[in-house]
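Before we start, here is the structure in question, set down as structure tokens.
Only a single protein chain was left out; the remaining protein chains are all shown in position.
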Amino acid sequence: MTRFFNGLLHLRRGAWEMLASALIAAGVFMLMQPFALALYSWSFVITLLGTVMFIIVSHFPE
Amino acid sequence: MSYSVTEPSQRQKWFAGILVVGYALITILPLVWIIATSFKSPADAIAYPPKTFFTPTVEGYVNVFTTRTRLTEEQLKAVGEPQTWYERLVRKDGLVISGPSRFAERFTNSVIIGFGSTVLCIVLGTAAAYAFSRFKVPLKDDLLFFILSTRMMPPIAVAIPIFLMFRSLGLNDTHAGMILLYTAVNLSLSVWLLKGFIDEIPVEYEEAALIDGYTRFQAFYKVVLPQAATGIASTAIFCLIFAWNEYAFAVLLTSGNAQTAPPFIPTIIGVSGQDWPAVAAGATLFLVPVMVFTILLRKHLLRGITFGAVRK
Partner (left out) sequence: MLKSTVDRVAGATPHALAKRVRGLSDRSLAWLFVAPSIVLLLAVNIFPLIWTVRLSFTNFRVNRPNAEVQFIGLKNYLSILSDKDIWLTMQATAHFLIWTIVLQVLIGFSLAYLINKKFRGNDLWTTIIVLPMMLSPAVVGNFWTFLYQPQIGLFNYAVGFLTGADPSSFSMIGDVSLAPWAIIIVDTWMWTPFVMLICLAGLRSIPSSIYEAAECDRASKWRQFWTITIPLVLPFLMLAVLFRGIENFKMFDLVVQLTGGGPGSITELTSINLKREAFEKWRTGYASAYAVILFVTVFGLASIYVKALNKVKQR
């Protein structure tokens, strides 16, 4: 866990990619879950955020 | 070492074998059923209980290639005796052949578009794959990801602008348009697969050739290409199969002229109701070549379906 936060602090690729993947996964879950319409409405923003983030952070150093 | 602790026992092997063979038999059954139905008569095809044993007939194949009309007794007499074996076959049901169906045409379209796009795909793909494998291309990883991501896109979503673009360029429902489109769709596969194959060829061969006075280009087509021949052949078969099977673009962007077989086969209907043997005959003619190619490809299947990432 500490390594993960260290990675975030030092702009390391691995940790940030993990975070972006988590955002994308959350967005996809929100898009298709049957529980709340509000989650569905916000899903696209989250997925977009995660995807853009992924593209940026994949250029960070290892 | 002949004995290993990890080697499964004879009993385990038997157990595993029986289960896998059982699954294989169940999974192959629908395919066998398609082929069997194509040789049934329409009455046998819809018999209850489903018939395992039947007198084979090629009526389905005759029906898939022809259109037929039903005539009354007097009209039949006026037409005269059937001349050929296939006319005699449909005459049994009181029908006459009124012309060829569009199946042969659609099938030919599939062949033209499939082969055309495959050739283009291989030419473009081999060149790009060689460059990605051997040279320092700026933004290499991003370009490779970009190429792969084009394949992941949902075809229906891409089809909206392509439909508009093709319409304004006059490419809608043309062979050229479909070849171009399928090339673009399969290009990602061919680049990624071929890069994997070319990566495996030792660079030393080319270096030796370069020292011998070959140019880069000569080294590419005199040394690398022959070495990559197997890889190129299997990539080509993959591209061919995917273009052959494609449905979404074909159904949205083609209607008459350049329609391929997949959107056509489901529309086959007989003179009275759904003619299952004819549908089965069309499907059989369409699917069996792919089955044969799959068997030929079995060693490289895994590469093909994972874009060359998993090798063994």
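Residue numbering begins at 1 within each chain, and the chains themselves are lettered A and B in the order written.
The definition used in the following text is that contacts are C-beta pairs under 8 Å (C-beta built on N, C-alpha and C of every residue); 3 or more make two chains touch, one makes a residue touch a chain.
Every value quoted in this text rests on a predicted model; they were computed, and no experiment measured them.
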Item to check | Option touching the unshown chain, where B:104, B:203 or B:291 are the choices | outcome: B:291
Item to check | Positions on chain A where the hidden chain makes contact | outcome: 17, 20-21, 24-25, 27-28, 31-34, 37, 40-44, 47-48, 50-51, 54-55, 58
Next on the checklist: Applying the definition given at the start, please give the residues of chain B touching the unseen chain.
Outcome noted: 4-6, 8, 12-14, 16-17, 19-21, 23-24, 27-31, 33-34, 37, 45-50, 124-125, 127-128, 130-132, 135-137, 143, 145-150, 152-165, 180-181, 183-184, 187-188, 191, 210-211, 213-218, 241, 244-248, 251-252, 261-263, 265-266, 276, 279-280, 283, 286-287, 290-291, 293-295, 298, 301-302, 305-307, 309-312
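Keep in mind that, in the parts below, only the chains that are shown with their structure count from here on.
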Next on the checklist: Between chain A and chain B, what distance separates the C-alpha centroids? Give it in angstrom.
Outcome noted: 37
